[in-house]
Structures are given as C-alpha cells and as structure tokens.
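Right after this comes chain A.
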Amino acid sequence: MKIIVPIKQILDPSGVTVRRDKERIFINKEAYILEAGSKAAIEAALQVRDVDGGEHEIVAVSLGEPRADDALREALAMGCDEAYLLTDEAFQDADISVTTAVLAAAIEKLGGADLVIAGQASADTGSGQVGARLAEALGYACVTAVYELAQEAGGLQATRRWGTGYARVQVSLPAVVTVAPEAFPPRYAHGARIMDAYRKWEVTIWDASDLELGTGALQPLLSFRRESFPAPLEVGEKFQGDPAEVARDVVTALRIQNLIA
Partner candidate 1 sequence: MDFRLSEDQLMFKKMFADFCTKEIRPRGEHIDQAEEPPVELLQKAVDQGFWAALVPEELEGCGLDTYTYMLMLEELGRADLSTALILSVHNSLVVKPLLEHGTEEQREKYLEALAFGEMLGAFALTEAGAGSDAAALSMEAQRNGEGYVLNGTKIWVTNGAQAGLILVFARAPEGITAFLVEAETPGLTVGYREKTLGLRGAACNTLYFEQVAVPVGNRLGEEGQGLKIALQALDLSRLGMAALALGAAERSLEEAVKFSMEHIQFSVPIAQKQIIQNYIADAKAQIEALRCLVTHTAWLADTGQEFSQEASITKLFGARAATQVADRMLQVHGGYGYMKEYAIERYYRDCRALEIAEGTNQIQQFLIAKDIYQAEGLDIRP
Partner candidate 2 sequence: MDFSFPKEYQLFRRMVREFVENEVKPLAMVIDREHRVPHETIKKAAALGLMGVPFPAKYGGMGGGEMGYCILMEELGKVDSSTGTVIGAHIGIGAMAIYLDGTEEQKQKFLVPLAQGTAIAAFGLTEAQAGSDAAAIKTTAVRDGDDFVLNGAKVFITNGDIADIITVMAVTDPALGAYGGITAFIVETDSPGFSIGSLENKMGIRGSSTAECVFQDVRVPKENVLGQFGAGFLTFMKTLDIGRASLGAATLGGAEAAMEASIQWARAREQFGVPIATKQSVHFMIADMAVEIEALRSLIYRTAWLIDTGQPHILEASACKLFGSEVAHRCIDRAMQIHGALGYSRDHFIELGWRDQRISEIYEGTNEIQRIVIAANLFRPYGLRIPT
C-alpha cells in the first residue's frame, strides 16, 4: 500500500505569547516545528505498517517555505520512506483551495495513493478542511476525525467521532483519512534515523512548474483584509452552595448542554 501523509510546519507556539489585553501577539522565540496533528498522521501511517509489517510505502509531502525541509526530515526520522517539499514563491499566499490544489497535484504526480492520512486540523490556522477537500479533488473516499484505523479486506475500518460517541465505519480505497491527534501520540524518532535524515536521505523539492500548476489553480479565493482577536469567551456559570446540591446542578447543566449522557 502507498500511504501519503501531507504534513505542515508551524511556528512553535511555545515561543509565542498572546496578549489579549494589548491585542497583540508577541513572538519571543521564532522556531518552527512539525505540527502535532501532522505528527499524529505520520504515527497513524506508521501504525498501519507496524500492524502487518507489510511493504507499505509511506511518503510525506509538505507545502511550505524552504525551511519546511526540517519538518520533512523529521518525518523521515520518524519512519517515512520518502519526502517531498512543495515550495514556490507562487505558493506564498496559498489559501485552502490553493493548498488543496497543490497537494492534489503532488499526489497525482506521485501516481496517486491508496491512502492519504492527514491531521484533523492544523494547530495554527485550524480550518479542518484540507482532508475533505483533498478527497474531493482526488475523487477518493473520506473519513474525518478518526480515532482507530485498521485494514480489512477491500478497504479500511475506521472509528470516528460521532456526536457524543463513536461510530465504526468502513471505507473503500483509495481514501483520505484525517486523524484525531490525541488518538495517535507520536513515537520518538530513533536516534540513528535522525542522523540519517540529514546525512543520508534526501528531500525532493517540487515547484509550481514541476507540478504543472498554472496561474489559475494558484489564484486564492480568499483575500486578506485584517486580523483581530475573537470576542472573549463568556464567563461560565457559577454554582455555589451545598456541595451535594452543587454537584447535582452541575450534572443537570451539563446534560442540558448535551455534554454528558
């Protein structure tokens, strides 16, 4: 099976301070990391291989600045077999539609995939659309927010979030699956693979012309006007009084909001 994992590099949030009172974001330390959702996606792909030990090929692709090279090498260190960096000045202003188009073109150029595994939503922009749009663009089946994944005859069995519970679904291949980050805590890369990732292995770089993408496909649908802070969250309800009564009231309130069964 050929598994393609689109991954993303983001600004390390631990170096960022959000000052709502000043309506500003301070970058104290500019460092870039492989985003947690992407790591979970890589982990999910590696687990597919771990389960049957089969000859699965796992390929990481990333659309980003040249520095995303580091994210791809981390993917190699974790266990991916190949890595492709999709980078071009023309991708600078990519919105979700452009991102999807570029990723889809890269997957086509790789000869398509049996399975595409992506993070559910990235930690920075967090639209949660890439997986579904990719499936649409490629004409693959799609399951999102997956917690468990297993191969079975003719396709996959996936457990995904469903309302307040879970649903077990079957999908045929090829498919795009997005995974819930908490369900696939990533492994540590082996030290020797970390060394090899930089010393031995290569990241292939593709630009717009390699992907045969014309200006039409690279025209964003969204344009940037300004950014602002979301309205502060409303302060929750406060319960006071006798502990037993308070406990009862809290449970009732949670039930009304459908947060617990």
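Selection rule, in plain terms: all candidates are chains of the complex that A comes from, given by their letters.
Methods note: a contact is a pair of C-beta atoms (placed from the backbone, for glycine too) under 8 Å apart; a residue touches a chain by one contact, two chains touch by 3 or more; residues count from 1.
Bear in mind that the values here come from a model prediction, so they are computed numbers and not experimental data.
Chemist: All of 1 or 2 belong to the same complex as chain A; which of them touches it?
Modeler: 2
Chemist: In the complex formed with candidate 2, which residues of chain A make contact?
Modeler: 33, 70, 73-74, 77, 188-192, 194-195, 197-199
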